[in-house]
Structures are given as structure tokens and as C-alpha cells.
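Have a look at the structure below before the remarks.
All protein chains of the complex are present and in place, except for one that has been dropped.
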Amino acid sequence: MAGMSKIFYLVFIGAGIVLCFIRMIKGQTAADRTMALDTVTTVTTALIVVLAFMLKRAIYLDVALVYALLMFIGSVVIARFLERGL
Amino acid sequence: MLATVQNCMVIALTVLMLAGAVCACIFKDLISAVIATAFVSLLAALFFFLLHAPDVAMAEASIGAALTTAIFVIAIKKTARSEEE
Partner (left out) sequence: MLAAGAILTAIGALFLFVGSLGILRLPDVYNRLQAGTKCTTFGSFFCIIGVGIMEPGWFWKCLIIALFILLTNPISNHALGRAALKSGVPLCPKNVVDKSKEFKEYRENREEK
């Protein structure tokens, strides 16, 4: 039962990453692609926390912390560029 | 069972990273190419994480996705945005 629930989490969150990737390939404008990047960052943070729970190592949570702190810089920089500012 | 799941995830990540790298070569709009590169390095960080190397994953996440994107965007702002035929 517990193993099935863990596979449930992994399958659903991984399917989220794949769907965002398809939008990144298909997206017509650059804003679509940036939005897919930003969303996949959040989804990956949740996936890393769930994987850290499955592998039972507390040190792996630091990777999720770095993801949550640093990844939004990239999307903010691209958004400022699209706004013709920077 | 956990090892099987990890192998499946590694295979799926490899396919996604290859597709992202091919997209980064194909796109004509350079901002889209930069976004595809950021995707590839984000998935590479996840890949390092699955291979039990969290320190490398941290370095890849901070340098590959945040700093490289910012530097590429500054370079594109100083030159041209779309690739010429």
C-alpha cells in the first residue's frame, strides 16, 4: 500500500514535468516557454522533496531549498527582457 | 522496487534532455533557445540528484539555470534577438 502511494506521487508529478515540456516545445511565443520553465521549476521542487522522503536522506532537502531560491531569478530576468527593460 | 522506479526515471530524463537539446539547436528565436538550455540544465540537476550527488545538483541548479540564463539574456540584449537566415 505504501509503495503504491509513492509510485502514485512519482507518476503524477513526473507526468506534470512531461506536459510542461510539451508546452515548451509547442509554445508559440517566448512568454509561453518562459511560463513553462517557471512552472516546471516548482513541480521539480515538489518532486525533489518527495524523492528525498523516499530515499530517507535529510541532506537532499537542501537541493530543494536552492531550487526554490535561485530558479526564479532566471524567469524574472527573462521577463524583464521581454518587457524591454532589464 | 525503488531501484526499478529510479531506472525508469533516469531513462525518461535522458530522453527529455535529448529532446530539449535538439530544440535548443532548432529554435530560431534566441530567447526560446536560452529557455530550452535552461530546461536542459534543470533536468540535468534532477539527473545528478537521482545519481546520489546532491552537491553537484546544487551547483548545477545555481550556475546552470540562474547565472547562465542571466548572462545569455544580457548578451542577447547587447546583440540581436533572432537568428538570421
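Order of writing sets the labels: A and B. Residues in every chain begin at 1.
Keep in mind that, in the parts below, contacts are C-beta pairs under 8 Å (C-beta built on N, C-alpha and C of every residue); 3 or more make two chains touch, one makes a residue touch a chain.
Because the structure is a prediction, the values reported are computed rather than measured.
Asker: So which of the visible chains would the left-out chain be touching?
Answerer: Computed over the complete complex, the missing chain touches A.
Asker: What does the interface between chain A and the hidden chain look like in terms of residue numbers?
Answerer: 2, 5, 8-9, 12-13, 15-17, 19-20, 22-23, 29, 31-32, 34-36, 38-39, 42-43, 45-46, 49-50, 52-53, 58, 61, 64-65, 68-69, 72, 75-76, 79-80, 82-84
By definition in this document, only the chains that are shown with their structure count from here on.
Asker: Cα centroid separation between chain A and chain B, in whole Å?
Answerer: 12
Asker: Okay, in this complex, where on chain B does chain A touch?
Answerer: 1-2, 5, 9, 12, 16, 19-20, 23, 29, 31-32, 34-36, 38-39, 42, 45-46, 49-50, 54, 57-58, 61-62, 65-66, 69-70, 73-74, 76-77
Asker: Which stretch or stretches of chain A touch chain B in the complex?
Answerer: 3, 7, 10, 14, 17-18, 21, 24-25, 30, 33-34, 36-37, 40-41, 44, 47-48, 51, 54-55, 57, 59-60, 62-63, 66-67, 70-71, 73-74, 77-78, 81-82, 86
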